[in-house]
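The structure follows.
What you see is the complex with one protein chain gone and the rest in place.
Per-chain numbering from 1; labels A and B assigned in written order.
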Amino acid sequence: MILLRVLLLLIAICPLAARADDDPFAGLAGGYEDIRRAVDALALSGNPHAEPAVAALQAGTLFVAPDRSLWIRQDGTLTNARTGDPGTPDGDLKRVRVNNAVRRSIEAAMGALTLFSHDPARRMKAAADLFAQHDAAALPALDRALANEQDPAVRTALQQARAAALLSAGTAPVPDRLAAIAVLRARGDLDASNLLASLSGQPPAVAAAASAAVTAIARVQQLWALVQAVFYGLSLGSVLLLAAAGLAITFGVMGVINMAHGEMVMLGAYTTFVVQQVIATSLPALSGVGVLLAVPAAFLVAGAVGIAIERLLIRFLYGRPLETLLATWGLSLALQQAVRSIFGASNRNVTTPGWMSGAAEWGGLTITFNRLYIIVFAVLVLVALMAVLRFTALGLQMRAVTQNRRMAAAMGIRTPWIDALTFGLGSGVAGMAGVALSQIDNVSPNLGQGYIIDSFMVVVFGGVGNLWGTLVSALTLGIVNKFLEPLAGAVLAKILVLVLLILFIQRKPRGMFPLKGRAVEA
Amino acid sequence: MIHNDTLLYLDGVTVSFDGFRALNALSLVLERGEMRAVIGPNGAGKTTMMDVITGKTRPDSGKVVFGEATDLTRLDEPAIASLGIGRKFQKPTVFEPHTVWDNLLLALAGDRRPRFTLWARQSAEEGERVEAILQTIRLAEHRGRRAGDLSHGQKQWLEIGMLLAQEPQLLLVDEPVAGMTDAETEQTAELLREINRTRSVVVVEHDMAFVRALGVKVTVMHEGAVLSEGSIDHVSADPRVVEVYLGR
Partner (left out) sequence: MSRTATTTCLVLVLGGAALLAVLNLALPADAPLHVPTYTVSLAGKYLSYAMLAVAVDLVWGFAGILSLGHAAFFALGGYAIGMYLMRQIGTRGVYGNAILPDFMVFLNWKQLPWYWHGFDNAFFAIVMVLLVPGLLALVFGWLAFRSRVSGVYLSIITQALTYALLLAFFRNDMGFGGNNGLTDFKDVFGIPLHLDATRDGLLAASAVFLAVELLIARYVVTSRFGKVLIAVRDTESRTRFLGYRPEAYKLFVFVLSAVMAGVGGALYVLQVGIINPSEFSPANSIEAVIWVAVGGRGTLVGAVLGAVLVNLGKTYFTGALPELWLFALGALFILVTLLLPDGLLGLARRRPRAAPAGPAPEPEPAE
């Protein structure tokens, strides 16, 4: 640290030093003291070959030839340290040795040298380090670096580092300090705020500007935190929406209490796993889009299972909701055990394709791609579902049957078929949800269990039979949950949401957007 | 307008469902001891009117005054029932798993609170009252049968009997003779007239022969409001009534 200060001070008198020795490399061929001075000089030189030379010295790969020329050995090839050209020296090479004093100089030099590195990313890093150190001694070096800097992002970073250093110096004129505060305020993150808050002994105008900047930054931070919470909330809400969308059909539209709904989701997740296995063994070229192929597959698998359930079980229980509840619960136990027997009790590994992993930062907001895709997917599923109900013949007949079964039958609609298809549709949608959930949750036989209560709450909260209600309800619950989390912790937040829901349903038993009419009251 | 002997007074009652007005500023006055027949085409709002009087549906606006000055719109169903308003539904609803006797026993006027019924034993006086009602509704020999096993007409009577047991001042009867044979219809008219000797009655009915047999003042409803009022001959002659109802 102290060494760095010394070094940076040296950089400050850099033009002088440069004149004192036209060839900063020369000293490297000399004794320890010469080497040390040469390193310091190189650090200030701005010479593009300085950094590799010092790095080689540090790594013990710098050699001196009998003609005092300097060579860097890397992977068996030699390059001239002064020019960076490959070549072959005459005579035996001798390793340039270092002692502790030199070593210390090297370490300090490396920090500053990166400020002048070719690589913008390294310059960026150096600027960030200097910002964190906010040492007044760095000012001259920063000024020099700024004078040469072309890359706008690095320029900004350098300016921020300079502002930080300038404020720490305590000697700069007030207008400069105010300008520096403005730069930090624009940076707007926690580091900037901490730095501003730690300033002391400033003139009143500067102190006032600093504290104003701290407040402003805090406000910006809060805003970002809010936006982040909304994103997390939307993400959770979209998961809830996916899990509940199928239920909005089977429970909301048909009035069937399907406690095995979660298992339809689980089947979708396992379908994803199977599709992935098949692709991995026989069609490796498609591995990137396995998830996409799993969507229709899961829809078909879960939908087919749903139709089978409707035909074999549920149709005998229409009009007896409580019995349906018990029978489908039994079914869910059997399905879980069946999957456990086939695939084993442990979690199955579903890999996330490359294009779905990773994250983007945007201001104070971190957006993970898989969450983002799930939000998009949830919206697509809901839109598709609404389109099917609204615009297809199946949707029309479905609505006809649920509104007036006898009339629909009289008009030649085959109501049993429509029942089966409607239930299949709801189950298929649950299966598609399973594809999405396989990306963020453990694919295990219990996967569905975790969603069943939430799904019912979403549908009931939104108002049974109302897809828009389901959408609003899922997103509201997701966001409320994520807003409560920082206050109460994740588990307590969930408990609170459940309790709020219980209270809400008791106030408005038919949800936020109830359907009205006599049929509902019966 | 309100006399001392007014029992029920509906004033400008409006009920709408999603914008559709089932009752449209309906006003109606019922005297103490009166029997009134209410007729009107399907969807005229007759059942909804009963819903409003008995507290099942809250009106959007308007007043429903019972007796001296009780505003029924502020009360819920059990409170209104306890005031002495009994209701018979369009579809007969009795307690199917219970015997005819128990149905009547449960309907008998008395303490309705759990802390009473939990310890209640059937008193001799209660037995007599049930017995008397069984005679009135002609179900004496069926007293031990499950109510669910009765015929449709018998259930209708049992329900009327339960209303009597409630000892209401006002009886609201929704389509009592729907699905009855001619003989049963005749007997029902007789029964209602008998009841009317001690209580006020509002009967909703489609069956014109039945209404004529009752021989009471008739209110014709249409689209949620009163279209015409008077004797059966008077309303039958009213051209508006002929157009919307009888003319079809």
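Going forward, a contact is a pair of C-beta atoms (placed from the backbone, for glycine too) under 8 Å apart; a residue touches a chain by one contact, two chains touch by 3 or more.
Keep in mind that what you see is a predicted model, and the values were worked out from it rather than measured.
Undergrad: Which candidate, A:255, A:296, A:364 or A:395, sits in contact with the chain we can't see?
TA: A:255
Undergrad: In the full complex, which residues of chain B touch the absent chain?
TA: Interface residues of chain B facing the absent chain: 54, 56, 76-78, 81-82, 86-87, 89, 93-98, 102, 105-107, 112-114, 117-120, 122, 162, 166.
Undergrad: To test your reading of the contact rule: which positions on chain A touch the chain that is missing from view?
TA: Its contact residues with the unshown chain are 251-252, 254-257, 313, 315-327, 329-338, 340-341, 402, 405, 419, 453, 456-457, 460, 464-465, 491-492, 494-495, 498-499, 501-503, 505-507, 509, 519-520, 522.
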